[in-house]
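Here it is: the structure, laid out below.
Just one protein chain is left out here, and the rest sit where they should.
Right, chain A next:
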Amino acid sequence: MIERRYEQEEVDFVIVGAGAAGGVLAKELAEAGMSVVVLEAGPWRDPQHDFASDELSMKSLGWQETRLVSGSDPLTMGHNNSGYGVGGGTTHFTGVFLRFHASDFMTRTVDGVGEDWPIRYEDLEPFYDRSEREIAVSGPKHFPWGEFHGPYPYPEREPLSPNAYLFKIGCEKLAIRTVTSPLAILSAPFEGRPPCINRGFCNQGCMPNSKFSTLIVHVPKAVRAGAEVLADCMVTQVLMGADGRARGVAFRHEGREYEQRAKIVILSAFVVENPRLLLNSANAQFPDGLANSSGWVGRGIMVHSSHDVYGKFDEEVRLYKGTPVLASTQELYATDPKRGFARGYTLHAHGSRPLAIAQGITRSQPLDLKPNVPQAGVGSGSPPVWGERLRHMMLDYNHYSRVTLVGETLPGADNRVTLADEKDENGLPRAKVNYSYCDNDMKLIKHAVQTMSSIIKAAGGTPEFVVPDTAHLMGGCRMGTDPSSSVTDSFGRTHDIPNLYICDASLFVTSSGCNPTNTVMALAYRTAAHLIDKAKKLELQALQSRA
């Protein structure tokens, strides 16, 4: 049984998913005095008792339920990109906290690729400020790229890790500027949380609470302000009224079905589950799924190409030491016509632990730096590495360094989430995720792998192999001004259903070449401000009509 405060009531907001966006929305709306219920499919964990310094057991922080993956570059899901439980992806994200550049909102205008967003950098700027201030992001005094040049709320991290120092040495030799990465990780105490102790397990959940997550920051504040957050509650359907408006949602808890009514339904269930929910909620009035008159629900999903290049050094590097990402460059972020592809990328020095590197090695590809040979994508390439070769490489674990790519990929209509014929244990159709890189993506990857290899070489190492990988998911319910080619307006309000909102990474129109979560949260702050503003106006109207 589940205890509920609003079982018989219609609340102002029901939010599906307590991740990056859901956490921010819950806090903002509850603090503004609205009644809020948050339904989260996964558990509510206690960092000090439920997290562990262990890769294998902490795979459970990811969404493990099976998704079907197809396309020429089928995605690795689970811990690789999807959160599960209060905090969502922020419990196991790496904490890199970057802003989009102005050009990221207008790639069609600037470079003739992708699509323009219905907002510009200036629209999000105040919300980036808030999102960074409220969690005391640490970062450099001066950030040389994009529109925001610092300073960050908290000083940059110090000391760095051996791998980050090597990256900085390599970049300096090549005249590539680097910074100590802006991180949602504390460099000094803040709101009762201690600074980072450099243990390096950010992807397994931060036990001392030095790394921000909505589990430890936004959700507790939301609860203090009166929000009801219910864990282990999987939403299975958006309930519709005959008037074409959403009534609320149906959800499942320990095998039983429940309903929650709400004036406004907000889906913050991420890139795969939002489309799955919308498509699954199809009815006679919305036969192709809710909010899908454009046909864009589930389409235009994007990843970041995230190839890792590993190099070997004579001296020890010890990739397990320190926060995984501590040094970065965006020197290759902007489009450069000389490179023969549009858009660009961020590079990070990135730590790695035994399980991740061993699994990477099994999927690794030899480096082929000849200009005209495409670097293998995820689904292609040479046979797996195993046996003696794997063991020998792993005996050199402490001598490897690693550089990781966060590369922009262009949106494609066929990169999409649909419903599979196969059903899960609850009888819901599984999500099917189709993904293939396009030609521009492959050229960008090739260029980045060359750059990463030269950085390792310049630092005194030998680039040895590359692991084709992807990171982050975005899109699938993109925002836009044209209802025939987008799902929501710039605030996440669906074009088709006036009281159904979507707010999280699935709103992204293009991927940018940097880590997405600061933008996810800034969008959530913006949507919350819009909803609060609207509610106040309605209240005012109601007052006036009564007067």
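Please note the rule applied: a residue touches a chain if its C-beta (ideal position, glycine included) is under 8 Å from a C-beta of that chain, and two chains touch if they have at least 3 such contacts; residues count from 1.
Note that contacts and distances are computed from a predicted model.
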Per UniProt record, name of the chain withheld from view ["Glutathione S-transferase family protein", "Spermidine/putrescine import ATP-binding protein PotA", "Gluconate 2-dehydrogenase subunit 3 family protein" or "Amino acid ABC transporter membrane protein 2 (PAAT family)"]: "Gluconate 2-dehydrogenase subunit 3 family protein"
Option from A:Leu239, A:Ala420 or A:Cys438 whose C-beta touches the chain left out: A:Ala420
Options A:Thr362, A:Asn426, A:Thr481 or A:Gln541, residue touching the unrepresented chain: A:Thr362
Touching residue (missing chain; options A:Phe201, A:Phe270 or A:Tyr345): A:Phe201
Touch with the omitted chain, as defined above, among A:Gly89, A:Gly114, A:Gly139 or A:Pro162: A:Pro162
Selected from A:Arg67, A:His101 or A:Arg276 as touching the chain missing from the view: A:Arg67
Sites on chain A contacted by the missing partner chain, in the whole complex: 48-57, 60, 62-70, 74-80, 159-162, 165-166, 196-201, 207-208, 315-318, 320-322, 353-355, 358-359, 362, 383-384, 386-388, 390-392, 394-395, 397-398, 420, 432-433
